[in-house]
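A single protein chain has been omitted; all remaining protein chains appear in their positions.
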Amino acid sequence: MLSFTLRRLLLAIPTLLFISLVIFLLLEASPGDPLGDVPLTVPPEVRERMRAALGLGEPWPVRYLLWLKQFFWVEPLYWTDRWFGTDFSQGAQRIISFQSRSPVFDVIAQRIPQTLTVVGMSYVVGILIAIPIGILSAYKQYSWFDQIGTFISMIGFSMPTFFTGVVLIIIFAVNLQWFPSVYNTTLEVNDWDSFLQQVRQMVMPVTVLALYNAAQISRFMRSSMLDNLGQDYVRTARAKGLSERKVVLKHVLRNSLIPVVTVIALGLPAVFGGAIITEQVFRVNGLGQLLISAIHANDIPMVLTLTFIFAILIVVFTLIADILYGVLDPRIRYD
Amino acid sequence: MDDKPLVSIEELRVEFETNDGVVVGVRDVSFTINPGECVCVVGESGSGKSVSSLSLMRLVEFGGGTIAGGKLMFERNDGQVVDLATQSGAAMRDIRGNQIGMIFQEPMTALNPVFTVGDQLVEGLIAHRGLKKHEARARALEILRQVRIPEPERRLDQYPHELSGGMRQRVVIAIAMACEPRLLICDEPTTALDVTIQAEILALIDRLKREKQIAVLFITHDMAVVAQMADRVVVMYRGDKVEEGTAVEIFENPQQDYTKMLLAAVPRLGEMTGKPAPERLRLMTDGTHGAPEPIIVKDPKPLLTVRNLTTRFAVKGGILRRTVARVHAVEDVSFTINSGETLSLVGESGCGKSTCGRSLLRLVEPESGTVDLGGTDIIGLSQRDLRRARRDMQMIFQDPFASLDPHMKLYDQVAEPMENYGIGSKSERQDRIAALFDRVELPRSYMRRYPHEMSGGQRQRIAIARALALNPKLIVADEAVSALDVSVQAQVLNLLMELQQDLGISMLFISHDMAVVERVSHHVGVMYLGRIVEMGTRAQVFENPQHSYTRQLMLAVPVADPRQKKISEDLTFRPIPSPMHPVDYVARPSVYREVAPGHRVLVDPVTHS
Amino acid sequence: ERGSDGQLGIVMWQAPSTMNPYLSGGTKEIIAGSLALEPLAGFDAEGAIYPRLVTEIPSLENGGISEDMTSVTWTLRDDITWSDGTPLTADDVVFTADYCMDPNGGCSQLAKFEGITAVEAVDPQTVRITFASPRPDPFSAFVGSQSPILQKAQFENCMGANAPTCTDQNFGPIGTGPFRVTQFLTNDTISLEANPEYRDPAKPAFATVLVKGGGDAAGAARSVLETGEFDYAWNTQLAPDVIAGMEAAGLGQVSAAFGSLVERIHVNLTDPSSSLPEGERSTAAHPHPFLSDPAVRQALSMAIDRELLVEIGYGTSGQATCNYVPAPESWASDNTDCLTQDIEGANALLEEAGWTMGGNGIREKDGVQLNMVFQTSVNAVRQDFQALIKQWWSEIGVETELKTVDASVFFGSDAGSPDTLQKFYADVQMYADNFDGNNPAPYLAKHTCDKAPSPANQWQGEGISRFCDPEYDRMVSELDGIIDAEERAQMGRTMNDMLTKDSNAIIPLVYRGTASAHANALGGVQLNAWDSEIWNIADWTRVAQ
Partner (left out) sequence: MTDTNTPEERVRALHAAAGNAATPEAASPPVVPPPVAATRSQWSDVWRQFRSHRGAMLGLVIFVSIILFVSVGPLVWTTDPTFVDIRARNSGFSLTHPLGTDQLGRDLLARLMAGGQVSIAVGLTAMIIAITIGSLIGVVSGYFRRLDGPLMRLTELFLALPLLPLLLLMVTLFREPLSQTFGPALGIFFLIVTAIGATSWMQAARIVRGEVLGLKEREFILAARSIGTPAHRMITRHILPNVLSPIMVAATLGIATAIITESALSFLGLGFPPDFPTWGRLLFDAVDQMVLYPWRVIFPGLLISLTVLCVNYIGDGLRDAMDPRIRGR
């Protein structure tokens, strides 16, 4: 398995380089300009100067190579310096965002916590809801529970979050005033009160996203359970005289989770990518919001870096999913 | 032994709710089992054997069945006689695994792949005996010893896939035996196993029955196994019991036609002694009387010559995925098949039979050797010529359920090879397909059906029709009848032999069943670890086996005669060693000793003794 | 009393990305910057200039402006300290000028410093700015929140190419304003606290400010008007009935400030047809097949009901207008002819000009059909306008195809994209524009012949309509020399009419205010369209309800 992992990691390097090149070229070629936000009152000559100051005067291969160097060389050095107090980077230019003129990685580091708490939590909650529902609706297939589950998850799947989010805000923030409609990213949790406040501000975004996630995962869970409920070993387990509870929750569940766990692992990069619309609606301002605002502002270094990190996550989680599969399923061997 | 039966099934009727209405799985079955007695239930596939046994455990309900009538009286440990059909769920859970144990047919799937053997063993003990975890583990170890698994300590922490089929079946038996039930239900426990392993498992069950005075309900369609195991026999047909009696009565004096037919369909080892050539089986349904003609080829000429065929599979590993080892699946194999004759390859699972057959058609690429079919060197052909050459060689596969595309109608399946080679116009093809259906004795109306609407035997006929569609000179039948139950197997065997007789087709018949091989072949090759260890005419190999492995195989075959019980405890066969070798391993060429003209025995390398 | 009113919550749904307005010309950054940074002088709600860090506004009378109008002298107040406690000196002002005018830095306020030859510290309290030529209106650099004073000590190492590496400085500038930054999360949240060094010991009333970014205009308005989580929301441009619905909750209201922003339609006087070779589309080389006919342009303008547009799209934050320059008052033309819709008149006009109705309801002449592409940026109100105008035009036999472009592309002036407003690969397009401060002259100067965007200037020209009139060009060059204010305004009005009423090259629609929502509990809010709209935030208080 070690060599399998190593091999895949080695293979990932050219893949990722290629991906980064494609993304870079795509961003280069797509229309729009980092100065789109600059008001029309700014005369063209000044605009030209501003562009030059952003380094946009250089030909693209130069900028691409520079970015590669900054990403793979300067940034790691910088972070080593930061953590170990060394001075390897020697003030080399880091990747700078066009919008804010601040290092891209600093901004990303700022955004990760809220993305992880909100989007990550919603993923966890979604999974926690989805698995029991999946189990039950498979075990009682075609029962009313199953039918309603299917119905609700299809509705959940077909309703865009820009709609459900606003509905929640109108009901719970405007009319009932239970939860805040704006997420406060600066809130520090250090006592019970602030913890409650944090919980309150997470309720709505987490609910919206969790429902969406749960809708999908419960479908997977159900199908996987159905596959396994018909297996021979289930009969063996019953023939041992085990209770239904034990048969389903131990024998069937463990096997059914195998494909679902990989589905979950493959869905994880999306957590880091953020949930763009939900973040917008509740003003969570995580990575999703960062990406979309960077795209709108044509902040190429930011978009490039974010999507590339995202690509790394996709590749890594695909690998993790493969490895998890093997860990969970003793039958899988890596050659 | 007291005469009070442990179990008595009275007028059992089981129904299934399906989309097309109610299907009756078991119509009216009654029989009893006494303590310490082995009752065998025989019958063809779908006759209701499994459903009856599952009803006893009340497991049919989980498959959508209901016990619609009858009583299932069972004497519990405490002496109380209860009707299992009306017990509550909790009471049944106490009986299942505790007082009745069950062994299933498919050892590959009967165990949960993600739990260790130990885990699965202790579960029942903890549930029924209330043992602590470590106590249960100790007991589990003890049971594994009882079922004579080598290195039982290690097995406890292994996963099912790490065990061989035979060992897995022993684990299943151990699970069933864990709480020392008084009734053991065995549903075709050996059908999927090799003869040698089958012999061992049968011996094990027999020993447990004798030692522990357990009642055994043994389900099978193999009459030879019945003869070896049964005290009494119940014959079932389409959900009904047709006959019941002691083993000797049933074998020597069957009353019902169905029973007679079943018996006739069983090839018995040694039956062919003294016969010059293969003969069809005499089936009750044939209507033909008198002895069938032997299939004698007047002037046999070599059709297929195979020399030094070697096929190896690379095992890749490491970061660069280089070949780290190789499976020597077929190693220096040479043989010849004459036109119109049958060569059989026999051997146990994993010995390379299938690979050998597939290498001939280059469905797997052989590493070296020559394959000469009627003057064409198959190995040297380009992909395009190879396609053309394959018209002369066709295969029939083992699993009739897997070898037909479930999404295609039978007509299309048979038409496909002709379409591939652009043979004939549409109407010509239609005629030919109709003729082929007649040839394999399927009604023409079946053309519009899908494979799943057919029985296994019928499917295998379609596979044969498909193979015949191209008028091949050679058919490679890879375990073509292994998955079929006796009566169907007999029909398909007869069909194959009849076709050979009529069309003069040569056949490479691959099987692990010695009795079948004896019946159908002109020549026999015994394979072991990728090599042919003994080769000769049928008479030479079966009547004068020279190689120790051949002898061992013969010994393991059960005899379809209740008076000749062969099962004994000292039957232990050595497991086949791994054919995997490091890359730099140099395989020695096979050296044979000629015992008699055409009868060769491998002397070097010595792989089995 | 300073700090007695707790926290002030401001939502800016387009989040500020930096506090340094010299690095980003965006309104959001300028507003954010104005919380901490101050210019020498600002504009009040009426557009009049008033002193902030100086003792008085320089003028000819007080000698602050030299006789020949080539220099202006500012005298700093002596009681101003930076938020780190050091005093403000003339050096800081000089430094700020150097900072922006550094040839290696992409200073977005460079236009403010145009024509300046020198900025000198006469003494620690006095700064003199010298211009290359006489300036009738010398108040551009250091006036208004676009060009505030930076602290030399803090920004010394951030000149030119180093500007982007100074993240800490850009995110937490030391200023003289009422607040100072405690935490800056770019594009998200800014936390500020009252500046202890602020010159008025009683101000600001709020102890802290939280500026929250993200979301959309509706959500921002909702958090002020309906949930009351915030006190002030910037740029809540929403449909009037939606705002009315939210205001009904009684927590706050939306008000608008009128500057010089006009929503208008530009008519393409050149041919955008894609059958032309690239480089010749939308250039003076090919006049537009039918929009070059003044009658057609006028008919287009006549068919529009501007009052209705206002009612639907802007409510109280808009006024129907016929002017390109709607303010200052003296510059605004009195033309109101266009305010009444006249479909019949438009039809008659077209008929007269020879555009006859074809069978499919589209007018045509000499085989040319009145078929147009009408583009604008993505924006709900603009899309409603498009639909309405399309309908009106269809009533005069003009068929319109609507097209929308993502705002960042449309306004992005990327020479490589075909969808920018400069390229104008459409027949008509709609957007809004304004000018800085209260001098419309440069704004009018955009429409000279040589400023038409074309490959020659990498499509960076500003004469979007490709309007070209030698008479107009002459007036532009004359305008610079005129010193008398009334005379200037007079000429400005004439030029405005040339662009709109006379030629209809620009069809003004709505004089727009910038709408902002604020809670009723917030006192002192006085909207201002000429400067940062929170210009007087130091005076804001929480009022009891």
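Here are some notes:
Each chain gets a letter, A, B and C, in the order it is written, and its residues are counted from 1.
Rule of thumb we're sticking to: a contact is a pair of C-beta atoms (placed from the backbone, for glycine too) under 8 Å apart; a residue touches a chain by one contact, two chains touch by 3 or more.
Note that this is a predicted model, so its numbers are computed, not measured.
Though it is not drawn, the left-out chain touches A, B, C in the full complex. For the options C:Ala218, C:Leu421 or C:Leu479, the residue in contact with the chain missing from this view is C:Ala218.
From the set C:Thr55, C:Ser255, C:Gln383 or C:Asn457, the residue in touch with the chain omitted from the display is C:Gln383, counting the whole complex. Only one residue in the set B:Ser8, B:Ser455 or B:Ser482 touches the chain that does not appear here, and it is B:Ser455.
Looking at A:Phe105, A:Tyr183, A:Phe220 or A:Phe272, the residue that reaches the missing chain in the full complex is A:Phe220. Chain B meets the missing chain through residues 16, 18-20, 25, 44-47, 50-51, 54, 59-60, 62-65, 104-106, 187-188, 238, 358, 361, 363, 387, 390-391, 394-395, 397-399, 401-409, 416-417, 420-421, 445, 448-456, 458-459, 463, 466-467, 469-470.
One chain of the complex is left out; on chain A, the residues touching it are 11, 15, 18-19, 22-23, 26-27, 29-32, 138, 141, 150-151, 154-155, 157-160, 162-163, 166-167, 170, 219-220, 222-224, 226-227, 229-232, 234-235, 259, 262-263, 266, 277, 291-292, 295, 303, 307-308, 310-311, 314-315, 318, 321-322, 325, 332. Across the interface with the omitted chain, chain C contributes residues 218, 238-239, 241-242, 245, 274, 308, 312, 377-378, 380, 383-384, 386-388, 390-391, 401-407, 409, 417-419, 425.
One rule holds in what follows: only the chains that are shown with their structure count from here on.
Computed from the mean C-alpha positions, the centre of chain A lies at a distance of 38 Å from the centre of chain C.
We define each chain's centre as the mean of its Cα atoms; on that basis chain B and chain C are separated by 86 Å. Shown for chain C are the residues in touch with two or more other chains, of which there are none. Residue positions of chain B with contacts to 2 or more other chains are absent.
Those residues of chain B that touch chain A in the shared complex are 57, 59, 62, 89, 92-98, 101-102, 104, 106, 109-115, 120, 123-124, 127-128, 159, 161-162, 172, 175-176, 178, 315-321.
By the touch rule above, chain A contacts chain C in their complex via residues 31-33, 35-54, 93, 96-97, 99-103, 106-107, 110-111, 169, 173-174, 177, 180-182, 184-186, 279-285, 289-290, 293, 296-298.
Those residues of chain C that touch chain A in the complex are listed here as 11, 15, 17-18, 20, 23-27, 104-108, 110-111, 161, 163-167, 170-171, 183, 185-189, 191, 210, 212-216, 219, 222-223, 226-227, 229-230, 249, 406-409, 411-414, 416-420, 433-436, 457, 460-462.
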